[in-house]
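The structure is given below, and queries will be raised subsequently.
This view holds just a subset of the chains, kept in their places.
The letters A, B and C name the chains in turn, as written, and every chain counts its residues from 1.
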Amino acid sequence: MTKQKYKVAIIGASGFTGSELARLLSQHPNIEISHITSESHAGKAFSELHPQFLGMIDQKLESAAVIEEAELDVLFLALPHGVSMDFVKKWHHKGSKIIDLSGDFRLSSPEVYQEWYNKEHVFTEGFEKASYGQPELFAEKIKQSNLVANPGCYPTASILSLAPLFAENMIQNHSVVIDAKSGLTGAGVKASENTHFSNVNENFKAYGVGEHRHTIEIEEQFSCLSDGEVRVQFTPHLLPVDRGILATSYAKTKKLTTQEELTKLYEDFYQDKPFVRVKTSPPSIKDVRGSHYCDIFPFWDKRTERVIAIAAIDNLLKGAASQAVHNMNLMLGIEETAGLNQIPLRP
Amino acid sequence: MTKQKYKVAIIGASGFTGSELARLLSQHPNIEISHITSESHAGKAFSELHPQFLGMIDQKLESAAVIEEAELDVLFLALPHGVSMDFVKKWHHKGSKIIDLSGDFRLSSPEVYQEWYNKEHVFTEGFEKASYGQPELFAEKIKQSNLVANPGCYPTASILSLAPLFAENMIQNHSVVIDAKSGLTGAGVKASENTHFSNVNENFKAYGVGEHRHTIEIEEQFSCLSDGEVRVQFTPHLLPVDRGILATSYAKTKKLTTQEELTKLYEDFYQDKPFVRVKTSPPSIKDVRGSHYCDIFPFWDKRTERVIAIAAIDNLLKGAASQAVHNMNLMLGIEETAGLNQIPLRP
Amino acid sequence: MTKQKYKVAIIGASGFTGSELARLLSQHPNIEISHITSESHAGKAFSELHPQFLGMIDQKLESAAVIEEAELDVLFLALPHGVSMDFVKKWHHKGSKIIDLSGDFRLSSPEVYQEWYNKEHVFTEGFEKASYGQPELFAEKIKQSNLVANPGCYPTASILSLAPLFAENMIQNHSVVIDAKSGLTGAGVKASENTHFSNVNENFKAYGVGEHRHTIEIEEQFSCLSDGEVRVQFTPHLLPVDRGILATSYAKTKKLTTQEELTKLYEDFYQDKPFVRVKTSPPSIKDVRGSHYCDIFPFWDKRTERVIAIAAIDNLLKGAASQAVHNMNLMLGIEETAGLNQIPLRP
């Protein structure tokens, strides 16, 4: 097997997404990790920052400056919102494909970005270039792209939960309520009152009610899929677990359906999508933990004449790192499933 | 202090509700626990079954047969659905006030009961006699009652979350979606696959989608409060915590409102209710744990023109045992708050 | 009941110990909380800092400066090590009894303090004045004291686990191994890498191996109880729970014993101590959670000729706040158990 490996770099290694990218890419059959960068930890071994990797990924962390001179096939930007765009601006001419895991290029325009992120965008041309990296919906566009905006964690679960219905134009546009729940890693690696164990453990609450940024990301994608503007009620909650998102999505349909029709619609829509599993009972976040799967249960409540579609993903994987790898596979033209065969870790 | 104490019995002591009732009643200034019964553990000390009570409640568990001859002021039935009605039938003539913590007398009629509980009712006269024991809504009726049906845990949080709006007839009757999440103790003390640690810990899922029995209980109470029949979309989920229910309730209103009006409506409605706290930010289950409080945050989303009202309770207390004590206080004509001053245990 | 209430102040309200003191003291029959102080949050309501208290303790936080002019019966210092001694120095002349919950006056001398705390002591006279506040061992001295050093959380569980044997001079002085495990609240309220949910949840590890400050506190107390210098192997571990300490203590005895003799020794030693429960099976931290109890199981392993004594406490209560209240009761000459009748919260 003298297969040539693609060279990639992970920009920003201190967070959860960076470490999960390293875990996946280090075991990907077609990939070699050339650089992992961290400004605050440059010089340390990656495994010093993330001790679970000791003996597996001990390479040194470098400053992002090394990327300037490097010849790389793919750059993964695992950086905060508002920081990522600087690097895309600087590196988009380099000839490397860029997968941006921040929110900087997920929305439709600089104006919408500014409204929801309260920040001026420094690289407005990027919006034209960027594809929205939901592989189950936009694989053909992603294959042609050099810049992919990796979807948010909540949007991934939310969009996949109702996409088959929106694609068939079956949903009443203003009826959608998405009640979503995420594990704590969604709040990031930074120590704060919000991530203190005693505020999370044995606790549960909603946050960002009526104003979370993922709302607009979900709405724009649903609007793309269907005709007309979609407005979504999206409420995130914080679960006392490390990983996992469960989105419980409610919608009124334009016409009545049956459980059989609904199930068939979902099965048909996802039949060639290797990482979506349509289920006949409510999914659990632990059944997808550590994997790239999205489990979905579509339910027709004939009593209330509503669809309830429940989707479960691992927020750090299907909601971030493994989705980025999936996008990379598409962009490089290699097998879609390469490096993504992790079986969920349960219990 | 030679105050005469009321004599009570707890029927069914092996479950969580029974042990929480014992905890509250043993420290209630006006109450003496005369009997605690358990058929399967009769003869054992209560503290042998529940070791946390060692040195505090060591009295012997007895067979329910002892109740026949006893003169008691109040009987608490902490029994499963379908079992409780037998005891109500047998004891309703005894002159003791009865507080039934099961679902056997919560609904409007034997027919509705049979439809949702799949069981024939053996004491249909009870439906006439029973009051629905939501102290914040029906205190006057409860004071007159000799049989109170203590509300379900989900219904308590759900009903209190939207009661001010239904009471003002402000809600579009078919618009209500209640996405509710409960700690594991709601599933009871029995060991099963569902209560196995490895199936609950680090996990989260919906259950009973479209068919949970608490749906009809919520609908009937909302219908009572407002005019016309209310249909509710109710979805329960299982949280990996011991205690707590959070109900996130969504509703379309009949006319638009503002945050100020909404907050004022809730504050006015609950102003004389000592155990409801109207909040200006989303409530946490840990802020009510171990207490009789219900914390509610009413939010007006002007973008979507929906109310989101989020309520948090301790499912074993406000959702069961302390609500029963509250009902007892009303039925006995003693101070409403007696024995219910527990400060939430956090962290 | 026109009973005069004692006036107390809690100095330092932002931490877990401060909030637990407020919870206990606000419901103590003989106590009125005159002041709660916090330099960083002065002016806020106490319930703004700790929302679980909303409607129960809404008084304003004040600067510690108010204490100067106040006439108070008892001052509780819930401050960090190294800060507390400044206030003791400043206030010890005031006539208020002082209960210091820090480590500043727990050791035998300024020299030992400096060796283990790496800090010069500013009030060395305090060591003479201070009593070590373990009510089960030193009640008579505590009753006479105006300054009590409230024991550390680990020392409380560790000392009580073996005190009956040391008091009888039955232990080989260098044989003691104490393997202790604490819930996360022991690490304090401050957000840090160590208290980040994702580093604690589903995790477990030892820390401070061979050098934790509580080692010397335990050794000095055992040396007091017995004859000769005791050296203890003490290893703390971090449990993924909020509350609770379990100390598993191993010791070789000077002569062989039997289970019967051992049990009797413990029962006799603790027979008049209302908050120690000698058990015949291993204790659980959840059986003492939210209470002032210490549950102890002494076991004689005849195969290895060792005693294993396992003690469980709630680190925030018996290991801090309720122990301070117990000390206060002794110092004020009121009933030893006043305000300490909380039944453990389980589940």
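Methods note: a residue touches a chain if its C-beta (ideal position, glycine included) is under 8 Å from a C-beta of that chain, and two chains touch if they have at least 3 such contacts.
The shown structure was predicted, so the numbers you read here are calculated from the model rather than taken from an experiment.
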| item | value |
| --- | --- |
| Oligomeric state of the whole complex, in copies, if 3 are shown | 4 |
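Going forward, only the chains that are shown with their structure count from here on.
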| item | value |
| --- | --- |
| Classification of the chain A:chain B interface as same or different, half of numbers criterion | same |
| Whole-Å gap between the CA centroids of chain B and chain C | 37 |
| Whole-Å gap between the CA centroids of chain A and chain C | 47 |
| Whole-Å gap between the CA centroids of chain A and chain B | 39 |
| Two or more partner chains touched - positions in chain C | 16, 185, 202, 242 |
| List of chain B residues in touch with chain C within their complex | 16, 19, 23, 26-27, 50-57, 185, 202, 242-243, 274, 277, 279, 284, 286-291, 293, 295, 316, 341, 343-347 |
| Residues of chain A that touch chain B when the two form their complex | 174, 177, 179, 181, 198-199, 201-207, 209-210, 231-233, 235, 237, 239-244, 246, 248, 250, 282-286, 289, 297, 299, 301, 303-304, 306, 308, 310, 312, 347 |
| Residue ranges of chain C in contact with chain A within the complex | 16, 184-185, 189, 191-193, 195-198, 200-202, 240-242 |
